[in-house]
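This view holds just a subset of the chains, kept in their places.
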Amino acid sequence: MLLSVQDLTLARGGVPVLTGLGFTLEAGQALILRGPNGAGKTTLLRCIAGLQSPIGGAISGAEETIAYAGHADGIKAMLSVRENLQFWAQVFGKGDIAAALDSYALHPLADRLAGTLSAGQKRRLGLSRLLVTGCPIWVLDEPTVSLDVDAVSMFAAAVKSHLATGGAALIATHIDLGLEAEVLDITPFRAHADHYSGTSDEAFL
Amino acid sequence: MIALLLRDLRLAFRAGGGFGLGLAFFLIVTTLVPFSVGPTAELLGSIAPGVLWLGALLACLLSLDRLLALDYEDGTLDLLLTAPLPLEAAVSVKALAHWLTTGLPLVLAAPLLGVLLNLPPSGYGWLVVSLALGTPALSVIGTFGAALTVGIKRGGLLLSLLVLPLYVPTLIFGAEAARRGAMGLDPSTPLVMLAGITLGTIALMPFASAAVLRMGLR
Amino acid sequence: MMPDLGKYAAEVLSAYGASLVLLAVLLAVTLRRGRAARAGLAQVEAEAKQETQKDG
Amino acid sequence: MSIWSYANPVKFLALSAKLQPYLWGAAALCVCTGLIWGFFGTPDDYRQGSTVKIIYLHVPSALMAINAWFMMLLTSLIWLVRRHHVSALAARAAAPVGLVMTLIALITGAIWGQPMWGTWWAWDPRLTSFLILFLFYLGYIALWEAVEDPDTAADLTSVLCLVGSVFAVLSRYAVQFWNQGLHQGTSVPVATGGRTVDDVFFVPLAISMVGFGLLFVALVLYRTGTEIRLRRTQALRTRMERGL
């Protein structure tokens, strides 16, 4: 079991968003999060990635094993595609970026400045970063935004091979990813107004 | 760590990266001073060390808003936070990169600008020494300010407001040392104080900056 | 009644005047903000109560 | 019951509502007595003439300007360590009061300087330190205003207050080194043990100082209440809007 989440309660902007959420993620498993706009998917993923703390419950197994990809790709416009990837490879202590370039067919673009890519090409670069982190758990927020059909299947292939090597993935999305995976709908866990404990404005209610 | 330093330096040297802008700003402010206070040579000579210090400080200040905000805007900071790097070290490296691309060129260029402002000959050496000792503190304190305002859109002006009061001791000792040097007095006391401030801030500020960054990004 | 302030009357009076004006402004701003906060809170609490009654 | 229980906003509001009438009354009494006695009932100084009357405003406000910052430092620490909301809000509430006190000290000092030193403003260490204090207040308030999330704002301003205090002290030494000035040394007995001000002047001055202190406390209590109410309003509003 790579990641386990128990009885999690989350707040955003001082308001509880989700309560009582729990799930586990095994090696080789992908879990797809679904829920309407504003349900709290982004909040949940940021929390699991350690960018925000939960107001209740426990997350275990998430230390330094998580590669997070959010709405912003962390791409430097003035570095080439190759330099962008190389930087992250060095930060995560891995040297080789050829495999990552391959998976998203980025070789033809490798020496372009990242700022001159189209929206979908940028996203491909952002996703290829995951392959150089070497982290077992991927936490992805709407990864296929702006991707065309080919690129979506590249993504699906990358996720599959990640799972095959014992990794796991947690993905929030509204659209079809071309992946077979379990789906977790977070709608039932939406919080109610009378849920106070732990929120930052608890004392004032 | 080194990857981060190299990336920051490389970005600074790329088009639009801002290397040299601080220097150019320093140059322009210094040239504007005679326009605004009038061209009398003695007057200029007597305010020269101060003006050069103030100019260097402002040039440093103006380049601060790129220090962390660019990384915040494109999401790099979030990713760095989840990467296996101690944030204190990352913050120190960023301050170092800032000093190398901004403070160091200012130190080297200051004597040239001294000529424009009729700096007395005895002043050049001490001006350079005092700037070399003082500008690292400016970068480190500035990183703290940048971390404080990182979540704020276009917080450049607020950043200046927060950082300038923190710059006061550095400025006073630095300018005093340069002024005493220019007047032929002994500048060692202010220089020692300046070195103390620089060492102290380098040792302690990264912790404050990292703490503030964690709070702000939460 | 009024003490003889001598040649410094202007200074003393303006010092007192300026300080008292500043204090008064601070007090006024404080009170106004306080009143507004009270009123706002009362309104929200009333709305909240209505809401719960509607639901219940 | 420990003192921390008053960190609960409701308890705090209840207690401060009970205390406030007395505080406001005492503050008004002391400030009025001190100032009126000082203004009408004290003789002129043989050197300073009637300008000595400015002391009844100048010294108390200067004292409170510094004390307000100390109080903010303390409450900021409490917030960082124990995370009591009231503590952070009290710091926020105190800052504008401190700012106004600093401003009063500066203005009365400037007005006093004109007859005594022949200039409105001199770069004397004491005055300069106050100007720097003023800047710190400005930055602190600006940061509170600029950060949207209230808890993050509390965190960031608290750290700014800590770091700022260190630099304020450093600045003070720097300024003293930079320019030895005209301003007289302290003569308030708490600080030195002796005193240089004559009793005739001292008694109303002491009353006025106590008055300014009480006024500060009353203002901060009231303003903290306001901040609490605003925070509660916002909390309720947000929840209602979310239809939760």
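For reference, chains read A, B, C and D in written order, and residue numbers begin at 1 within each chain.
The definition used in the following text is that a residue touches a chain if its C-beta (ideal position, glycine included) is under 8 Å from a C-beta of that chain, and two chains touch if they have at least 3 such contacts.
The structure displayed is predicted, hence computed values, not measured ones.
Each chain type appears once in the view; across the whole complex the copy numbers read A x2, B x2, C x1, D x1.
What we mean here is this: only the chains that are shown with their structure count from here on.
More C-beta pairs touch across one of A-B and A-D than the other; that pair is A-B.
Remark: chain A and chain B have CA centroids separated by 37 Å (rounded to whole angstrom).
Centre-to-centre, using mean CA coordinates, chain A is 48 Å away from chain D. The multi-chain contact residues of chain D, meaning those touching 2 or more other chains, are 232, 236, 240. Among all residues of chain C, none touch two or more other chains. The list of touching chain pairs reads A-B, A-D, B-D, C-D. Chain D meets chain A in the complex at residues 8-9, 85, 149-151, 228, 231-232, 234-236, 238-240, 242-244. For chain D in complex with chain C, the residues that touch the partner chain are 35, 39-40, 44, 49-51, 53-54, 57-58, 61, 96-97, 100, 103-104, 107-108, 111-112, 114-115, 215, 219, 222-223, 225-226, 229-230, 232-233, 236-237, 240.
Those residues of chain A that touch chain B in the shared complex are 49-53, 64, 66-68, 70-79, 83, 87-88, 90-93, 129, 133.
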